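Entry: subunit A
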Amino acid sequence: MAEIPRGPKEIHSMLVRLTEELMKSISAWDNVAFIGVRNGGELIARGLVKLLEEKIAKQIPLGVLDIALYRDDLTRRKFYPEVRSTDIPFVIDHKDIILVDDVLYTGRSVRAAIDHIVDLGRPGRIYLLVLFDRGGRELPIQADFVGMKINLPDEQVIKLEASADKENIPGVIISEVKR
Partner candidate 1 sequence: MWIKGGRLIDPANNRDEQADILISDGRIEDIRPTGGLTPSGEEIIDAKGLWVLPGLIDMHAHLREPGYEYKEDIASGSQAAAAGGITTVVCMANTEPVNDNPSVTQYILKKASSAGMVRVLPVGAITKGQQGKELAEMGLMKEAGIIAVSDDGRPVESASIMRRALEYASTFSLPVISHCEDKNLAGSGVMNEGALSSQLGLAGIPSLTEEIMVSRDVLLSQYTGVPVHITHISTKGSLEIIRAAKLQGAKVTCDTTPHHLLLTEEGVRTYNANYKMNPPLRNEADRHALIEGVRMNLIDCIATDHAPHARDEKDLDFDLAPFGIIGFQTLLPALMKLHLDFDIDFSQLLACVTKNPAKVLGIEGGKLSPGSRADVTIFDPDAVWTLTEEMIFSKSRNTPFIGWTFTGKVVRTLVEGRTVYSTD
Partner candidate 2 sequence: MNWPHKDLIAIQDLTSEEIHTILDMSKSFKEISKRDIKKVPALRGKTVVLLFYEASTRTRLSFELAAKRLSADTMALSASGSSFAKGETIMDAALNIMAMSPDCIVIRYPYAGLPKKLAQELPCSIINAGDGTHEHPSQALLDMYSMQEHFGKLDGLHVAIVGDILHSRVARSNIYGLKKVGAHVTVVAPKTFLPVGVETWGVNIATAFDPVVSEADVIMMLRVQKERIHEQYFSGEREYAYFYGLNKKRVDKMKPDAIIMHPGPMNRGVEITHDAADGSRSIILNQVENGVAVRMTLLYLSLGGNVNVD
């Protein structure tokens, strides 16, 4: 596997490539909406929407999803997640949703995100787009669009840096964690 891109410029390049892939695969944009999973997915979704809107000269609806309340490990953890707001400013019914997250690993976050979305409405279909697919699935979930497939030892976590402003794509952090 190639060296994992880390800097903001490199991440931005990944987004440009993903945008081209999306342009090739999606023929009609009228019914498409993006939903980014907090926090990492939100930044990526924003970045993609910005790039796409320039290309197709049309506005694409963008929503943000918090999955804290749909996790399956909620009451088994010692520390549990802060609940942040979910903001979907469009009707979900019949839409083609592009669900965006930064990393696809066990697949549990995506499962939670899908459960949350169907509680909000009945989408026409859901595509999954992730920046990094690191394997290690525990549920039968696959992404439709992948920025890069990577390999990481179990003790390491990869995620998007926190960003102060929502406009600029940050870099990526890889850190050690005890599981």
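We take it that a residue touches a chain if its C-beta (ideal position, glycine included) is under 8 Å from a C-beta of that chain, and two chains touch if they have at least 3 such contacts; residues count from 1.
On the choice of candidates, all candidates are chains of the complex that A comes from, given by their letters.
Bear in mind the structure is a predicted one, so any value in this text is a computation, not a measurement.
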For subunit A, choose the touching candidate in this complex from 1 or 2.
2
What part of subunit A is in contact with candidate 2 in the complex they form?
66, 68-71, 74-86, 115-116, 119-121
